[in-house]
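Below is one structure, written out as structure tokens, with a few remarks after it.
Here the complex is missing one protein chain, while the rest keep their positions.
Coming up: chain A.
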Amino acid sequence: MSNRRSRQTSNASRISDDQMIDLVSKLRQFLPEIHERRRSDKVSASKVLQETCNYIRKLHREVDNLSDRLSQLLDSVDEDSPEAAVIRSLLM
């Protein structure tokens, strides 16, 4: 990001304090671990954003892992095993 420090080209730099407070209150309800934090809105805004990013990445990793697992199960469907029998009944 070549213009990292340029405020003119960044939408993010336009956000007002009111919007930031609104952001914090909105995002808090979606983040389990944030509920217990009690700090001023201004100080915690950056942390809430960071927690949000971390949480989304965690969910992405979970989906990746479950998808890989599904792929393995599909590969095993043709085998003669109890596991394969269950997924076969699910898919057929």
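Convention: a contact is a pair of C-beta atoms (placed from the backbone, for glycine too) under 8 Å apart; a residue touches a chain by one contact, two chains touch by 3 or more; residues count from 1.
Assume contacts and distances are computed from a predicted model.
Candidate names were "Radial spoke head protein 6 homolog A", "Transcription factor bHLH146", "acetyl-CoA C-acyltransferase" or "Phosphatidylinositol glycan anchor biosynthesis, class F", and the UniProt protein name of the unshown chain is "Transcription factor bHLH146". Of the residues in chain A, those that touch the hidden partner chain are 1, 10-15, 19-20, 22-23, 26-27, 29-31, 42-43, 45-47, 49-50, 52-53, 55-57, 59-64, 66-71, 73-75, 77, 83, 86-87, 90-92.
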